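Here it is, the structure, as structure tokens.
As you look at this complex, bear in mind that one protein chain is not there, while each of the others sits in place.
Order of writing sets the labels: A and B. Residues in every chain begin at 1.
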Amino acid sequence: MGGKQNIISLAVFIVVAAGFPWILPSEYYISILILSGITAIAVVGLNLLLGFAGQISLGHAAFFGISAYTSAILTTNYGFPVLAGIICGIFLSAIVAFLIGMPALKLKALSLAMATLGFGLIVYIFMNETITLTGGPSGFVGIPRFNIMGYDFYSDLAYYYLVASSLTVVIIISLNLINSRAGRALKAIHSSENAARVMGINVHRYKLFVFVLSAVFAALAGGLYAHYLSFVAPSAFGFHASLQLIVMAILGGMSSVWGGVIGALFLTSMPEFLRIYEELETILYGLILILCMMFMPQGLAGGLGKLAGYVSGKLFRRGLK
Amino acid sequence: MDLGSILQYLVSGLTVGSTYGLTALGFTIIFNATRVINFAQGEFVMLGGMLAVFFAGALNLGVFPAVLLAVSCTTLVGVCMERLTIRPVQGANVVNIIIITIGVSIFIRGVVMLFLGKDTFSLPPFFGTEALEFFGAMIIPQSIWILLITMLVLVGLRTYFNKTIFGKAMLACSFEQKAAHLVGISVDRMIMLSFAISALVGSIGGVILTPITLTSYDVGIMLGLKGFAACILGGLGNPFGAAAGGLIIGVLESFGAGFISSAYKDAFAFIILLVILFVKPSGIFGRADIERV
Partner (left out) sequence: MRKGLLVLVVMLAILMPVKASAGDTIKIGAVVSVTGPASFLGEPERNTLVMLQDQINDSGGILGKKLEIIIYDDETEVNKAVLAADRLIRRDRVQAGIGGTTSGNTLAIISNFTRAEIPLVSMAAAERIVDPVNPWIFKTPQSDRHAVTRILDHAKDQGYKRIAIITVSDGFGQAGREVLRELVPEMGLTMVSDEIYGPRDTDMTSQLTRIRNQNPDAIICWGTNPGPAVIARNRQQLRLDIPLYMSHGVASRRFIELAGNASEGLLLPLGRLSVAEQIPDDHPQKQLLLDYIADYESRFNTPVSSFGGYAWDAMMLIKEAIEMGESAEPQDIRDNLEKIQGFVGTGGIFNMSPEDHNGLDETSFVMARIVDQDWEIVSE
């Protein structure tokens, strides 16, 4: 687990996540939390790839989508149990990630970004055009709600806890990974690939591993997404969605696992508050993005954390007087 | 397949490809100066077109004054963008600056949507609407204009970088900023200039395209995407590679639509692009050393 601090953080997160729905004034906000949580699972995975291994993927929504569609099709058309559908979706995404990662991860920086972007677009086009399988641009309807051993997560509260616990598991795995041998290897790769190679790290294998892992997280999110909305359409998995995931990871803060969670929650819920400004919403959204990055280069996790530290420091000093 | 059809696909591919190429040029100029991919590049193209429509329509100017005004305004936007959002964070992580450019692109899109509307607009062609016949292929004059102006921009840039002191200074910055600074080049000014030039090139693209492709506040997203692909394909950092990359993607799409399937034409273009990348990671015209980012 790596240190007492992580355990404390995790404990606080679990308490907050568990208690939060009870202080919400309306059920509606739970659905925002659910979508934030689902997105957070994918962003935490992407953060491992981007923040820790330093590899850019502009096609991550494709893994999200492949799994969402696989599970949707298997459960709706072939009567698979939902859990089996999601597992198949994750499995397929992992295989695809492995196959595309093999050649792509040999590329550097922006070429890798381009390759993943191209891959994402190709998947997106296939989702649109294989109409008999996916339902085409207007989407795939009638996906069953998540259920396991007879219990269906019909209420949003139940679904929220399902998502929150999945997110917790993903966070635990990530925290463990970062503080493991593999995590240190990845950080070494991030600082300098050549140095890492000289130290005897199998760079390509580690990169591939974290790429597949991040695809698996995205795929888990995709499965949860499909069986929550009971509807999927290609537009949710296009370039825009991939970009959104990247923005969440960076805005939240790349250097911490929590950054992904914060970024996802912030950007998923922010439009709800900007809604009242109607036509100005897009402008404000852009402005917030610019200002956050200009004044909080460490992301929200770093920036607001610093602010919190500053304020509490002041208070503490005043208290001494 | 008859010659006329093949020529038609080629012309159509080259026309669309020029749009990608001109966007890609802008990416390259800024990348060379700052090592940043400017995601707002597509918005410069959009601004060029939308402002030209606005000046020609609402202010009732002729096409040419409107075009001039649109191009100058967009260039000014490029300069402002650099001064307000890029310079204050100089030295920041490249990824952060990329997110800032994404923010700027969303912001610009929002402003244009608010003030110029959400509709699609068109601009009258510069000269002549009647298509010319060429070995069975029909070519509209605007296509020829687009190709000519793209060439002109390329030649202009080449002269600028090779012959003028500013151009050489910018080149120097792209090779080694510290060394450039030491020999007395104002790196700040060169970066600003790079934003101005790429906004200029982008808006020229937007203006000459609008008579054919129409424009709306959100065309920048797709153009930015294809432009990015074009400059990676051509070899990042090489303006001529970028322009060529754009033409190649345009022609691939058009032949894909003509010979394979119009539904999968974009997929076809991108599959080829992936194959090229895997075989030659530095792009068709790229030097290997440019990849050290």
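By our rule, contacts are C-beta pairs under 8 Å (C-beta built on N, C-alpha and C of every residue); 3 or more make two chains touch, one makes a residue touch a chain.
Please read these numbers as outputs of a predicted model, since none were measured by experiment.
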Touching the absent chain when the full complex is considered, from A:Ile73, A:Cys88, A:Leu213 or A:Leu229: A:Leu229
Sole contact to the chain not displayed, among A:Asn77, A:Ser138, A:Ser180 or A:Asn202: A:Ser138
Chain B residues touching the omitted chain (full complex): 2, 5, 8-9, 11-13, 15-16, 19, 113, 118-122, 131, 138, 140, 209, 212-214, 216, 218-219, 222, 254-255, 257-258, 261-263, 265-266
Residues of chain A (touch criterion as defined above) contacting the omitted chain: 5-6, 8-9, 12-13, 16, 20, 24-29, 31-32, 35, 128-129, 131, 136-139, 141, 229-231, 233, 235-236, 253, 256, 258-259, 261-262, 265-266, 269, 271-272, 275, 278-279, 281-282, 300-302, 304-306, 308-309
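Definition applied: only the chains that are shown with their structure count from here on.
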Interchain centroid distance [CA atoms averaged], chain A/chain B, Å: 32
Chain A partner contacts - residues on chain B that touch it in the complex: 37, 85, 88-89, 92-93, 95-97, 99-100, 102-111, 113-114, 221, 225, 228-229, 232-233, 236, 263-264, 266-267, 270-271, 273-274, 277-278, 281-283, 291-293
Residue ranges of chain A touching chain B (in the complex, touch as defined): 50, 56, 103-104, 106-111, 114-115, 117-119, 121-122, 125-126, 129, 239-240, 243, 246-247, 250-251, 254, 279-290, 293-294, 297
